[in-house]
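Written out below as structure tokens is the structure these notes cover.
Of the protein chains in this complex, one is absent; all others appear in place.
Letters A, B and C mark the chains in the order given here, with residues in each chain numbered from 1 onward.
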């Protein structure tokens, strides 16, 4: 049976010093499970894994596994500096009770398909735990279709999370792998197109937005599973507005952190420093997010002031920002 | 009522000297109509409009309108060297009986959103015929969401054809325009994702593949219109294989010309010169296309030799070519 | 002997209706020659060749050749819709007395190296006039080093103009071609690095800025030819400031048209429509250009008001615009 459903790439609450806020992380993890997410994915991009030390990454997985208590599967991000260190993390996470690990393609250096293959093959041969590949071409070396096909020959490789948002690419992967590996899981990391991805046959998603509106991503999944695509698309058209408003005007994943705070959590000080101007902008943008969350019926305290701000929430401004950021992402090979 | 259905961006048959083969073009246009396409779109990218002179472009539209005889609408590509010349073409095509024109965003120079707006606005104010915008960022200045929204305020602007293949972008456009312009038509030019685009609410497509398998693109449209999405996706998974095999290993649109010849037409000498090696490669690739068309039950004469060739049609080779070309397209701002 | 020196890609003055202003074009051409440019290059990108009809392009070359009266060589841009039409232009320009033609790599469609080769080879075999290739990857299909090397085997191919601004690419071309073709000319179209390009061995340039400050581009050329590189670099550091201020805040080539007007010419109505906001911005920006030209001692009437404006000419704003535009250009494969 392939992995399926919505896995939340968990945000990490920090305290006022920027250290991991363990109590809040435990409370947040339990809240996500109660709201219906199918699984948890610590140490993803949304979890800012590159901004933590190797020791902190292990602590985040340990806390998550402990708090999950087997209620949902844990897919633990295990990417480290090289294949040997990554295998060490695989062993550690197997011992903590993770269901599988997720390993992002090598980053910083941009590797050729053969080198991406060689890297994952070395890990796949020795790992004591199942592996999902993680393709995020805007940040890491791209994994192409022939490479997926070759890696799917390893029994330990059981799925791929793809954050490109490219439906044609997803269909090409499914065409290439599913006939020989019906148990292989295809998960999308780009919830702007979550319902269409489920429509074409994806098994689920690992979506940053599920930190903020876990009810909505769950609802889209359930409606698609029931064949109620029209209802799913109605939610999808609302979700893309929220997603865009969390993604483009902020430095990722600050917009998701800001919106999740509106659900009643304290995410603390970011590990990425900000200028005074950025802090001021974020306060305004957070008002806009509260308005959008109210539209889902999930913002806990919209308030009169916020409603006023929402009136000033300029759709065209957001659209232009989106457009510019998309341009930037495209340049970086995101799509 | 918005424009809807599958409009074929008609390939242009040439003779052995590279001149327009009028008799074959008429025969091809009638065949397309008989096979069920909803409309015709002469002077699109598939029709290689940039490789013809202004006089030849007018002749192609005249022949198409005459041969269509009102059986289906004609959407005439009207892009010329500047706004004044383009308006001249709009007037000419209105006189020939075209239903609307399609105007590609300015190309060669890459313009800012404001300049793209100013260009289309000047045309929209004076055109005697309805206009669909044509967004093809891999070849021309991109049209972004705020620009679409502003241009949709002109009554003469009645739709957009988008060839980016980006579903999230299409959803953003629909979110921005449809509430105030329910008659505005959204057409996709990227049939790799035709069914998903119809699923999210597109009104149709202008798809090069409909020159080759008009029955299949029609079937996908009809199944989606009937809500039979599962059946549509089964065809879609076959269509993407054919599309990829026509698109990536060839110089566009030579793969579509080669495949359409297998349906019984003579497309003659290409206007783009080829090396001897390219000509040899194309012969081999055409064998592969025949095998794929046989799989649709539409290749007229598969033959024993071809069947053998198909055995050598290497999926991974094609996948790798696709991957490399996608990389190239991404670089050029295609996605 | 290779073509050498600074060839001006001539701007085209238009009248208030947007038609070619022949009298002003003649006056401008003569002024450029008097100011010391080594040659003229009508129908380049700076001359907006894509915004004119085929007939207008021929008229521009005829006027230029007539007005030059053999005082300087004319390199005529001859790119048309296809190889056959381009050959027709080559014949026409040979008859008008052009020294050579410049042919841009095929644009709109992005062709593979083999197709770029086949296109130029077909023209090179039949042309009655010498040909320089024109590589401008931000707008047209790139010409790579192996393709240059193969095309340099045709005696009719006598040079390349490259607008990438990439010195390493230029060195690779020179390494590949000069040993077997010492008569082959390498011209740079990116005057941001004109002196460094001459330093590494280029034969000259075709530079939009020579429409505005022909004295300066000539001086840089002469200083480099005399081995006075330090003095050349002092001018180069001033030229890049002017170039950036003409290039990035405007839609190309409007900044060059605005600056050339400050030298005493009337360039009239642009063929690319502008919004009211763009027109207002350009007036302000033109004030900034006047200040920069004053710094070269060539602006004919700086005025008190302008001096005030220059004080408001924000370097960081310009730098940021440059940065954003560079990002956009990179996305489009410019570099």
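Convention: a contact is a pair of C-beta atoms (placed from the backbone, for glycine too) under 8 Å apart; a residue touches a chain by one contact, two chains touch by 3 or more.
All figures in this text were calculated on a predicted structure; none of them were measured in a lab.
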Candidates C:165, C:189, C:268 or C:291 - the one touching the absent chain: C:165
Residue of C:7, C:28 or C:190 in touch with the missing chain, whole complex considered: C:190
Full-complex contact with the absent chain, from C:96, C:126, C:145 or C:298: C:145
Residue of A:111, A:200 or A:233 touching the missing chain in the full complex: A:111
Contact set of subunit C toward the excluded chain (per top definition): 113, 142, 144-146, 149, 165-169, 171-172, 174-176, 190, 192-193, 195-196, 199-201, 229, 233, 236-237, 240-241, 244, 315-316, 319-320, 322-323, 326-327, 330, 333, 335
Hidden partner interface residues of subunit A, rising order: 18, 45, 50-54, 81-85, 106-112, 114-115, 117-119, 121-122, 138-140, 251-252, 271-275, 277-278, 328-329, 331-333
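Methods note: only the chains that are shown with their structure count from here on.
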Subunit A and subunit C: spacing of chain centres that average the CA atoms, whole Å: 47
Junction residues of subunit B, two or more chains touched: 333
